[in-house]
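Let's look at chain A:
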Amino acid sequence: MAGLANSFGRGAMTNHFNDYKNTDVFLVIGSNAAETHPMAMKWIQRAKELRGAKLIVADPRLTKTAAHADIFARHRPGTDIPFLLGIMNYAIQNNLYHKEYIANYTNASYLVNPNYGFQDGLFSGAGEKNGKFSYDKNTWQYQKDGETIKKDFTLEHPNCVFQLLKKHVSRYDIETVSKITGVPKDIYRNVCETFASTGAPEKSGNIIYAMGITQHTYGTQNVRAIAMLQLLLGNIGKAGGGVNAQRGESNVQGSTDLAMLSHLLPGYLGVPNATKHTCLQDYIEKETPPSGYWKNKPKFLISLLKAFYGEKATKENDFCFDWLPKVDGKNRSHMGIFQEMLDGNVKGLIAWGQNPAVGGPGAQFERKAMEQLDWLVVVDLFETETAAFWHGPGADPKNIKTECFLLPAAFSFEKEGSVTNSGRWIQYRYKAVDPPGEAKTDTWIADKLFKAIRKEYQNGGKFPEPILNMHWDYDKPGHDEPDIAKIALEINGYAVGENKPLDSFGKLADDGSTVCGMWIYTGYWAMDKDFKVAKCKRRSREDSGLGTFLKWSFSWPLNRRILYNRCATDPQGNPWDPKRALFKWNGTKWIANDVPDYNSKIAPEKSAQAPFIMLPNGNGRLFANGLADGPFPEHYEPMESPVSNIISKQQNTPCASVFKGDWAKIAELGDSRFPYVATTHRQLEHYQSGAVTRNTPSLVEVCPWMYVSLSENLAREKGIKPGDEVWVETIRGKIKCLASVSPVVKPLTVNGKKIEVIGLPWHWGYQGMSTGATANDITPAVGDGNTSIPEYKAFLCNIRKA
Partner candidate 1 sequence: MSKAVLVDLTKCIGCKSCQTSCKQWNDLPAIKPQFDNTLSYPAETDGYTYTTVLHRTTEKNGQETLRFAKRQCLHCLEPACASACFAKAIQKTPEGPVVYNPDLCVGCRYCMLACPFSIPKYDWESVFPQIVKCQFCFDREGTHDRIGHGMEPACVNACPTGCLKFGERDELLKEAWKRINKYSKYIKHVYGEKEAGGTSWLYIADVPFETFDFRTNVPNIPLSTYSHDYLKWSPAVFIGGGALLSALHFYTKRRNEIAKEKDKNHDINA
Partner candidate 2 sequence: MAAQKWSFKITPLRIILMLLAALAAVIAVYRLATGLSTVSNLNDNWPWGLWIGLDVLTGVALAGGGYSASLIIHILHVEKFKPLSRSAALTSLIGYLLVVAALFLEIGRWYNFWVPFVSWGYHSTLFEVFMCISLYTLVQIMEFSEILTERVLTFLHKPIVKIMPVLLILGTLLPFGHQASLGGLYLLQVGRLHPLWWTPLLPWLFLMSSFFVGPAMITIESSLSGRAFNHHIDKQILRSFIRISGYVMIAYLAIKIIDLIRLGVFGYIFEGSLESNMFLLEMIIGVIIPIIICFSPLSATKKGLITFGVFTTAGVVLNRMNVVFTGMYKALGSGYFPAWTEWAVSAGLIAGGILLYLFIVENFNILEYDKKYQTA
């Protein structure tokens, strides 16, 4: 998310699933699409069949996706950055990158402060702030001529981004990458050659990733490396190209859009900070960039405030900006909340469709933390481990005072509404069956909960205004359920006084005349003239060209299927590959197969200057100075690693989010008690924490047992036979499960040392029809410096026969 937003301007998958059929070379890294996104494999296979596309899979495990790879590179968990930077280096050294593309569409030509530097694994500006490592980013800034950034379109200037990148990645030659990652040199060279071949203008390379990339202490930089590689090879904005972050839940894109993350308001507007943004003016001045599409931010925020507070939001009262909750600079991410809970600072928790007792890092400690709560509300389909934390392993119900409530929720087929898929398609779905028993839809629960809370506040309470004055008008006369159409209309946006959905966020205003719950979705609820339904309800199977299917549902923003698609043609408007032309400038106007993600009313040469419209400077970022841990990605070892970092003295990322207590204990380098690398993973039979799938008989049947994958070699050494019970131990605890011995994992040769890797699915817990050990009981609570995503994918363990 953060990595993408800082490279391209939006934190979302750039292309969509159907578009995979246009790809020439796939690089799937940190994703097991065959298991987690089976439908993606349909399009990957189609590309293989139609175009002879090549599939490269990089993964520590021989996954079901890897089974279909033309090249399978088995790399050590946590070594994605060297793997990706090495491909960049290969492309630059062999002149395979897309020069015209990066010169025009990226910041390759930008000149950077001459004092920028990199030494011993640290970027210039390293220092401490409030006792914590922090970079002073002054030297990361561009050289400017007044307000204009200095550029060198020949890309020769030693301070230009391209030269800095070239220098930075030059350390990642094939030999070094092979030593760090454990991928044999010949395989890695093959990967480099094959993927770098998509640097040719007429070729499209597609990188697909998922949690294997993000769940690291440098997850954001992993994503950055992917984004940079794709920019370097000119693969962004093209049919068959892109950075395709496959989201894990059917509506996780939708919930992220709608502010699931603690630092965001709906539509990726930052949550105001209590000290930094004392009033609306403060926020607007400090957070609105002078250029790029985000300069419209005030319109989006004020329309949102109108949606929150309705008529109460007026120009005079800052549109009730003061009523918005503010952040205080402390970590309010998942781990931050649980740290506070462990410390006894959190009194109540609503776990709504979330099961941290299985899914959180160091889950056993998170269950312990819940014992500190006064009350816990769980909204879910089944009594999850979280709902039943008080009788989990090691818990003593007698000593737990937490009052627990379980609200039965309806399943997705038991309710109506839209679901946003990974490819940003907002697809409206109807109810198939009624929810069983007392189960209710999320909207019903939210509606009733809010009304009950508001009633309480009517008798007083701290700061009651935002609650009492919240615009809350979703009743449907004669129905118990709230009116979903009213909610949809509010999200879409409308002009005050008119009940008609707006068809574009271009029509939003900052004067309080428009209401919009989330600007990026504007238009999804607007009526399609031909089909006479809201656009997200469209289901036309007619291919509008290259598999864009523009009349199937609605894709945010403004039904654009491929983001940054100005890059699909050269600056003059000629498609890079005439056979896969998303757009073509015919001299007077654009011939389009997609909705332009740029101003199509101006000349192509003009729009080519800022193809990444969400970024202030309009160019994709090979060099990104907005992140906490460096403008370029750099390889650091996972917090727990069996080897020292051979590329620099800096063993771990200095910016990791660290926590305190048992759940954050980290095994030191060379701890002989934990010699093996463990990684957690998902599998197709189960979904997330298994709350639903482990309660569905036909899914329990297809994978009923928690297991650990270990290599035949390790099994031999440890005397473990297939099906044996084994203990898997980390410094934080141990779990018992069954052994699956197969070539799914194999020892890797890392810098001459043999490293064993084991794989743990994390879907199990102690509730439901299929129970088993929770892998996350032993994962570390340590996170990425930008996003605080936990490092689930690489940690140290031991394994022994139980």
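Simple rule for what comes next: a contact is a pair of C-beta atoms (placed from the backbone, for glycine too) under 8 Å apart; a residue touches a chain by one contact, two chains touch by 3 or more; residues count from 1.
Candidate selection criterion: all candidates are chains of the complex that A comes from, given by their letters.
Note that the coordinates shown come from a computational prediction; the quantities given were computed from them, not determined experimentally.
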State which numbered option touches chain A in this complex: 1 or 2. 1
Candidate 1 partner contacts - residues on chain A that touch it in the complex: 34-35, 38-39, 41-42, 45, 62, 64-68, 72, 683-685, 697-705, 707, 722-723, 738, 740-744, 746, 769-770
